[in-house]
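Mind having a look at this structure? Questions to follow.
Part of the complex only, each chain left as placed.
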Amino acid sequence: MPANHATTLGALAQALNLELHGPADYPVSGLATLANAGPEDMAFLANPAYASQLAATRAGAVVLSAGDKHHCPAHCLVSRNPYADWARIAERLHPAEVPAAGIHPTAAIDPSTRVAASASVGAQVSIGPDCVIGDRSVIGPGCVIEAGAKIGDDTRLVAQVFIGSHCVLADRVIVHPGVVIGADGFGLAFDQGRWLKVPQLGRVRIGNDCEIGANTTIDRGAIDDTVLEEDVRLDNQVQIAHNVHIGAHTAIAGCVGIAGSTRIGRYCMIAGASGIAGHLEICDKVVITAMSTVLESISEPGHYGSGIPARPQRRWQRLLVRLGQLDDWARRLKRVEQGISKPTTSAKSSATTKKQ
Amino acid sequence: MPANHATTLGALAQALNLELHGPADYPVSGLATLANAGPEDMAFLANPAYASQLAATRAGAVVLSAGDKHHCPAHCLVSRNPYADWARIAERLHPAEVPAAGIHPTAAIDPSTRVAASASVGAQVSIGPDCVIGDRSVIGPGCVIEAGAKIGDDTRLVAQVFIGSHCVLADRVIVHPGVVIGADGFGLAFDQGRWLKVPQLGRVRIGNDCEIGANTTIDRGAIDDTVLEEDVRLDNQVQIAHNVHIGAHTAIAGCVGIAGSTRIGRYCMIAGASGIAGHLEICDKVVITAMSTVLESISEPGHYGSGIPARPQRRWQRLLVRLGQLDDWARRLKRVEQGISKPTTSAKSSATTKKQ
């Protein structure tokens, strides 16, 4: 954890407009979980799953919601959104370290490219011709930026990021290591027994305040652009194919894949390792649960899924056998139903026989 | 989109041997979708899903098949494979930009390595001893090539690609950023309560005309080699384990994983996020649908799958409960069937009783 900026409870309460329970001059210098905090630390309670840890915490102070304050043995700051206010407090105590402005001597930058004087370009960077790097943006070590790309203001490529030619990143975008933005989409035409590469001529355009997780890939469009609107958040190892369009404020967890030309709405949440087929429309405010396969468009907000929870393997194997028998069961169930509708007849005839 | 090379309808029709409907001197300078094209643009219609956009297009000209030409409001080029001919037209109007031959001053290349005079080596590249870089090949910025690797002619490593020692890439291969070819396979022996690393001594060999998507990984063989035959096409984030063998003209979509020593045939297509277990044989012309799990060898061409389409979560949860009940249902169904086969008896006996 980097060096921190100590403060007081009162200063935090005032800055974030929170209700203070405790002495305004109480010093806060650290951040910790409820379980591990000491008297110099600020902790938080946002997830009810951790509520049982509140009574025993040794934290100096806790950010929590009004309903929890009576159970808190420590000083506290009452918030309507404890997790968000915790994030703000953490940012104050440990502001992200920003590299100094300037260009590392090992960076290779085409002379036609404009780098803002307030920007930072790290070691071993390569930037092609006709690019623009905006004010206070950081191009971390090992990044490669191809010709004609535009990077806005206060945007940070952490390290080893690839930005393909003519792609556009807006302001305050964060891109983690290993991300590839603007590689060619998977465009192939089959002709005379072989694959023919279809040129990928679109760009990737990424809006303000997006964050892209490590080793995620976002392909350039085939003709039109691949687009992330503002405040889209992608976790690690997400795959976004060509011409996908992702609406503002949508968050996508790790290992999700989205196939070509699919449109995802605004305020969607897609849980880990799910896959979404190509050429679909997913409307706003759709939640996809973990490891689901989306094969059709979705036009109603709500939760959707197809993930199957793991069971003990022997039991799961038996259910798989059952699953394979369903066709047979369908026939048997129908036969049984017909048997039920006829027993009167067979009872009659046997009774009749008896009487003969 | 990079600068383009304007042409005429007639020049395209002649070069590609297409039937021309319209003036031979009609100028074509742009490429666009049916929906977004203007009078200077060439569009195309290959996917019937977009046929409804034809009537309203403002494109100057459209590449399409004979059956669609009567519904086309614009000039057109009639093709037996509109998507492939569109690819050829796009390549003519926007030929891939090839970096100039030569070695960037920041590249670190072992003196024992031979780089063709017509090849291009970008900034921040590292190439070990005893490698060969063929004619007109491009080693983009940030690539690392280990000792003894061989790169053929007209092959392009776009950027930040890793090629492990002694691996071999043939001619006209395209490798996108972040690809790792020739890392050690996952070979471990368990001994005395610990894992022991098994040396990975094979290579990766990649045939002519292959294309490898961003952040894909292809491990070196344990003893023999991992092999991609010619014209294999891998999308982004594909994982190919040690000693996998992939037949010519097979295409594999994003996020697919193939475990060790599996052989995939020629002309297979594997859809996104599927997984294929190790030590299997998949014959030629097999299609695996999205998010499927292949656990057994396949010896008949055709379509195979096990992906489950997402449903509204409440409905899916109920089906999961039902799935868990199948064992119980099997017993109940059997009991019911026995009940059906016996009612005669019970009817008889009750009838008999009645008569006593």
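Think of it as A and B in the order they're written, each chain with its own count starting at 1.
Keep this in mind: a residue touches a chain if its C-beta (ideal position, glycine included) is under 8 Å from a C-beta of that chain, and two chains touch if they have at least 3 such contacts.
Everything quoted here is computed from the prediction, not taken from an experiment.
Colleague: With 2 copies present in place, identify the total for the complete complex.
Modeller: 3
Heads up, the rule we're going with is that only the chains that are shown with their structure count from here on.
Colleague: With chain centres taken as the means of their Cα atoms, state the distance from subunit A to subunit B in Å.
Modeller: 24
Colleague: Once bound in the complex, which stretches of subunit B touch subunit A?
Modeller: Result: residues 1-2, 31-33, 36, 49, 81, 83-84, 86-88, 90-91, 94, 96-97, 104, 106, 122-124, 140-142, 158-160, 174, 176-178, 209, 211, 213-215, 231, 233, 235-237, 249, 251, 253-255, 272-273, 290-291, 307-314, 316, 320, 323-324, 326-327, 329-330, 333, 336-337, 340, 343-344, 347-348, 351-352, 355 of subunit B touch subunit A.
Colleague: Taking the complex as given, what residues does subunit A use to touch subunit B?
Modeller: 106, 108, 124-126, 142, 144, 146-148, 160, 162, 165-166, 178, 180, 183-184, 186-191, 193-199, 201-203, 215, 217, 219, 223-224, 237, 239, 241, 255, 257, 259, 273-275, 277, 279, 287-289, 292-296, 300, 302-306, 308-309, 311, 318-319, 322-323, 325, 329, 332-333, 335-336, 339-340, 343, 346-347, 350-351, 354-355
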